[in-house]
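If you scroll down you'll find the structure; I have some questions about it.
Removed from the display is one protein chain of the complex; every other protein chain stays in position.
In this document, chain identifiers A, B and C correspond to the written order of the chains, with residue numbering beginning at 1 in each.
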Amino acid sequence: MDFEPKILGIACNWCTYTGADLAGTTRLKYPQNLRMVRVMCSSRINPSFVFRAFQLGADGVLIGGCHPGDCHYGTGNMYARRRLAITKKILEFAGLEPGRFRVEWISASEGNRFAEVVTEFTAAVKGLGPQTKLKVSHDG
Amino acid sequence: MLKKIEQGKLSELVTALIDQGPLYAPVRDDRGVNFQSIRSPLAVTLDFYNSVLSPKAVFFPQSEDLISYRLGRGEPTAKTTPLPTAQTILLGVRPPDAYSFFLMDELFLGSGIVDPYWQSRRDLTVVIGYPFINQTPDAVDFYSSLGISATDTRGSDIFLIKKNGELLFKGLTEKGNALLAKQAALFTEATGDDEQYYLAALAQGAAIVTRNLDCDPKRTASKLENLFADTAFWEQMAAACISCGTCTFVCPTCHCFDIADENIFRDGARRRFWDACMFTDFTLEASGHNPRSRVYQRLRQKVCHKYSYYIRNFGVISCVGCGRCTRSCPVNIDIFTIIAEAMKK
Amino acid sequence: MTAFKEIEKKLIQQAKELLERGEVAQVIAYGRGYDDQHPMPYVAKTVADADNLVFNEFCTFNLVGYLMRCPPGIKVAIVVKGADSRAVVQLIQEAKLRREDLVLLGIPASGMVDQKTGKIIDAQTTGGQINPVLCDYLLGEEKYGRTESPYQVLKPLEVMGKDDRWQFWQNELSRCLRCFACRKACPMCYCDPCFMDQSRPRWADKSPTAEGSIMYHLTRFYHLAGRCIDCGNCSRSCPVDIPLYLFHKKLAQDCEEMFGQAAGMRIEDKPVMVDFRVEDTDEMLK
Partner (left out) sequence: MQNPYIPMPVEIIKVVSEVDTNEIKTFRLAFVNKEDENNFQYLPGQFAELSIYGKGESPIGIASSPTEKGYLEFTVQRAGTAVPGLVTTALHDMTEGARLGIRGPLGNPWPIEFLEGKNIVVVGGGFAFTTLRSLVNYMLHEDNRKRFGNISVVYGARNPGLLCYKGELGSWCQRNDLNVCVTVDKGDAAWEGKEGFVPTICKDAAPSSENAVAVICGPPIMIKYTLPVFIGLGFSKENILTSLEMRMKCGIGKCGRCNVGSKYVCKDGPVFSMAELDRLPRDF
């Protein structure tokens, strides 16, 4: 059977989540591997969410926020960028494949970009195979 | 029963013991020596002073599942983890540590309800003691202050002593002799000369003196009881304490634990695992009240539990003077010094 | 460079003066432990106490964490080495300490020795910062000149493949006992309660599972990113010698490269993780 990665998406309410909605309403096709969680702002994302997602079996984590400068709250994503940059460095230095974690700025009007990013990221994660390093092994 | 084997044949013996059941023995890595479950006979070392962590984990693992369960829409299904049944051998235990098992028996077996985990592991395990012989005691050890000799047989089933290129094994208990008998093929019978050597070695080891402190159990207990309310004294003793759990985790007689249910999705286990009275949230109650919110109160609890409460309950000091807490303390707090200061008061 | 004995003499003298004049309520420094190789943190409250102060190559423990126990408004003197002074600066940036409450007794310390291994730790496990970045009294001559980069020790890990590096950290972190000496020794770990002690949400298992330990350490590495001043307290305190300093150093290096600012160098700075610049680019996310 083909490997179908589990991907966690964490998207900001105002841009990326709305962009995902747009992708849906315009009936754009993108892989179903993404499970989305909506947060009010990308700066709401605690890096521990990302570590925990990988532990609980995510093969990839995709984070979406407003374009820098366009944050609904003014500067939230500017902070988020720094935090997520460090998160990426931590995962990398711990030895996780860097390709499993991605941050993208997708605005509410970029439905096709959302579909593109998800398609591309899913393919990339698929290429990396199952994530086994952080995943907690348990029965069942 | 005294048996012997050439030192070169140790790995053969270890292999035979592994076949009999889990074997725990000292293993050296770049951070020092610790007791580990042995898979390769070459890993075992007998060339060490003492392990960084005490061997108590063999009887009282840092974490163990009591019950595993699966949660679902209906009633959860639960399975009790069976008690251990495999015969276990613990090789290379220093006399103070072997004696610590005796001290822990008081609590786990001798006070009210018997702890089934401790009991089954104690019953199943043969302890091969490894007395200190020809060894200068470490500067922080103080086991002789507590009436434990470097060749104390209490707690050991077999004694292991090195004799120029040979290893002497002396069976001390029925359990120990049975083990030696079972491996008889590997051993040669000891000669009268070996008997002499063994006795001489014991006598030589028994003469080892560590740093010394007069701490008669009854007197120490009442001393600390009177000192309990002396906040200034305890604040001074705990001035440097950072309230981590290092001392309690390396200690052979610390036995506090926590029980918690931990789940991953629908699967989980009720676990018991080491906890430490030095942690801030150890006594934090649901109401938010914490009777030991200050560092000095927690250090006082640790010291008094060992040198006062345990004496009142069981008549013995719950410390073997192995020096581990002092060696591992990030800020070099020394329980010997604390007791010495307390006795001066 | 000034000899340790000389520094110790100056320290005792300075502590006496400060206590005598009533300028400070206490002096946080080192005293004798159970032997000379194992000094202990010590608080001198009277002039007579000051005679008990010591300073030698084994005084590696960063004392700044003890300042968090002192109530604000009471003036306290504290001995700071290079990295320790950065901890003070960082905590002032984070509004946890007030400059006016502190008298800093700076010690340019090189040749400091790990009590366990007997090895010199200067640029190895600590940041190689010899001169204090901030102090009121300097108890010794400053030392200048090129020293080894504090990031030199990262080289072997950087050239490692990611799978080997994962194995490396897996091996190291699975040794963790959860005694929490690292977080208790760390001057920057002051959260109450720590995320590990929270029960809702429960971030990681309370029992020492391997995954829980990884969660604990990765999150702690993150919490210290841009704040770790590389004093090495965490690693020296660890009873099972996990080289936590390597990860902290790596993130310190990344922060310096990405955000152009090292932790605890200037009081006016803002910690990089609660700050941003308009010049920040997506380059950092690559």
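Heads up, the rule we're going with is that a contact is a pair of C-beta atoms (placed from the backbone, for glycine too) under 8 Å apart; a residue touches a chain by one contact, two chains touch by 3 or more.
Being a predicted model, the structure only gives us computed values, none of them experimental.
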Contact residue for the chain not shown (choose from B:35, B:59 or B:108): B:108
Residue, one of B:16, B:71, B:139 or B:316, that touches the chain absent here: B:71
Residues of chain B in contact with the chain not shown: 66-67, 69, 71, 75-76, 78, 80, 83, 107-108, 111-117, 225, 228-229, 255-261, 263, 268, 270, 272, 275, 277, 281-292, 297, 301, 304-305, 308-310, 312-313
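The working rule: only the chains that are shown with their structure count from here on.
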More contacts between chains, A-B or B-C: B-C
Identifier of the chain whose CA centre is least distant from the whole-structure CA centre: C
Centre-of-Cα separation between chain C and chain A, whole angstrom: 34
Junction residues of chain C, two or more chains touched: none
Where chain A touches two or more other chains at once, by residue number: 136
Touch list for chain C against partner chain A, complex: 157, 162-170, 195, 203, 211, 214-215, 218-219, 221-222, 225-226, 247, 250-251, 254-255, 258-259, 272-276, 278, 280, 282, 284-285
Contacting residues of chain A [partner chain C, same complex]: 47-48, 51-52, 55, 68, 75, 78-79, 81-90, 92-97, 103, 105, 133-134, 136
Contacting residues of chain A [partner chain B, same complex]: 56, 136, 138-140
